[in-house]
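== chain A ==
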Amino acid sequence: MPVVQVEGVHKRFGEVEVLKGIDLSVESGEVVAIIGRSGSGKSTLLRCINGLEQIQSGRIQVAGHGLDASAHGLRDLRKDVGIVFQSYNLFPHLRVGENIMLAPRVVLGVSKVEARSRAEETLAEVGLAERFDAWPDNLSGGQQQRVAIARSLAMRPKVMLFDEVTSALDPELTGEVLATMERLAAHGMTMLLVTHEMAFAERVATTTVFMHQGKVWEMGPSAKLFDAPQTAELKQFLGGGLK
Partner candidate 1 sequence: MGFQFQFGAVFARSDLLLEGLLQTLQLAGMAIVFGGLLGILLAALRSLAPRAAGVLIDVYVELIRNTPFLVQLLIIYFGLPSIGVKLTAEQAALIGLVVYLGSYVTEIVRAGIESVHKSQIEAGLSLALTRWQVFRYIVLAPAIARVWPALASQFVLVTLATSVCSFISVQELSAQASNIESDTFRSFETYITVALIYLAIALTLRVLFAGLGAVLFPTGSGLGRLRGQSGA
Partner candidate 2 sequence: MIREFTQSEFIFILSSARWTLLLTVLSLVLGGLFGFVVAIARTSRLAPLRLLAAGWIGVVQGIPVLILLFLAYYGLSMLGFDLPPIVAASISMAFYASAYLGEIWRGCIQAVPWQQWEASTALAFSRPQQYRYVILPQAMRIAVAPTVGFIVQLVKNTSIVSIIGVIELARAGNLVNNATFQPFKVFGTVALIYFAICWPISLLARRLEGKLNASRAG
């Protein structure tokens, strides 16, 4: 059974229909990249998948949770779905280690010892083991973003969503975050990522989805999609200076 299953999802903001019938499924261990123009609905789709936005029709199943559920059900779903945004949104009043330990402690109720070992483990995974006691404000953007990733990982999610996590970073800091994600993918994490880094998508993603005007316009194995785009829109998008 797929980890993420999206069927016929429609999403409107007031009168504006942003998602116009999305079908998508992500198998365990798969890395799916979502590309597309600004405003095509990429972020909205990710936000729907962990219930930050409500959908008007369709069905979303994530890691065995339905999305139609109550507030309580939503929280259960979010325990299994990590999401990282373009802005890192670390908790500024907590040190790096505490940032990571908080949700496992409070939400999952794990012991302090267990939370700490999770934090150390995930920090090591993103290459920041030695910054456990640092304040978020004293880290570079790239480091903060990696802490944000570690913070999500400490919940042991079944799938990770990334929404343009490198877009706010200086070019020289992008690499470290992408490397972190690539390592995660190599370790078998199921990932759904919105990105403008075409080379990264082509190399790391098993499948790439091209969204256009609120629809999945074209989708396929990354190599194939980038080498031989079928639709005029994707050709234009890929030719539009990004590659």
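FYI, contacts are C-beta pairs under 8 Å (C-beta built on N, C-alpha and C of every residue); 3 or more make two chains touch, one makes a residue touch a chain; residues count from 1.
On the choice of candidates, all candidates are chains of the complex that A comes from, given by their letters.
Model, not experiment: these values are computed from the prediction.
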item: Neighbour of chain A by the touch rule, complex-wide, chosen among 1 or 2; value: 2
item: Residues of chain A that touch candidate 2 when the two form their complex; value: 50, 52, 71, 75-76, 78-79, 82-83, 85, 87, 89-93, 102-103, 106-107, 137, 148, 151-152, 155
